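Every protein chain except one is present and positioned as in the full complex.
After this line comes chain A, so read on.
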Amino acid sequence: MSTAASSSTSETIAEPGLKIKVSTKEGEVFELDEKVAKMSQVIRGILEDLGEQNGGDDSVLPLTQVETRIFRKILVWLKYHAGHDKEEAPKAEEDEIIARFCEEIPEWDQKFLNVDQAVILEIMLAADYLDIKKLRGLCCKTVANILKTKTVEQIREMYGIENDFTPEEEEEIRKQTAWCEDEPPRQGSNH
């Protein structure tokens, strides 16, 4: 794909800095700068476990659940952010929560994720698998932004979801919502 092609992986020849080799599900091997590779907490973890003694040899980390197609996209993201982000410690879950509303999706990432929701889903799954929290968070946020401002019917329509609530359940929900908005809630209702 052109996006991936435009930012080709670095050549094997004489460049300082450790290179990490990973293979995708299809078995295609990519060589990444250590900095880029370590943005995946999974790869970072493996490298730390391996320690220095294995560094530099020809071992390839198999990322068997990531398809080449998606890995190329992720590589574009990793390389951009490796070059543009400040070195930051992996954020705690807590920080993610605080960032929930205030964090706007940066323009570059917006463009990056301006793809079909199917592709976003795949990127999200792969980012989850590789434990790249920031990318996973961006994917979630992007989908959430699509959901926002949609009505129940619009969501069902968008995703082709059938309403599987029975009329009784719907009535119950309607009642619940009704008193949520108008009257004080009843007591001790649910068990």
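Methods note: a residue touches a chain if its C-beta (ideal position, glycine included) is under 8 Å from a C-beta of that chain, and two chains touch if they have at least 3 such contacts; residues count from 1.
Here, contacts and distances are computed from a predicted model.
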#### Entry: Candidate names "Proteasome subunit alpha type", "Splicing factor 3B subunit 5", "TBC1 domain family member 15 isoform X1" or "D domain-containing protein"; UniProt protein name, chain not shown
"D domain-containing protein"
### Summary
Missing-chain contacts on chain A, rising order, are 1, 4-5, 8-9, 11-12, 21, 23, 25-31, 42, 45-46, 49-50, 58-65, 67-69, 72, 97-98, 100-102, 116-118, 121-122, 124-125, 128-129, 131, 136-137, 140-141, 143-145, 147-152, 155-156, 158-165, 173, 177, 180-181, 184-185, 187-191
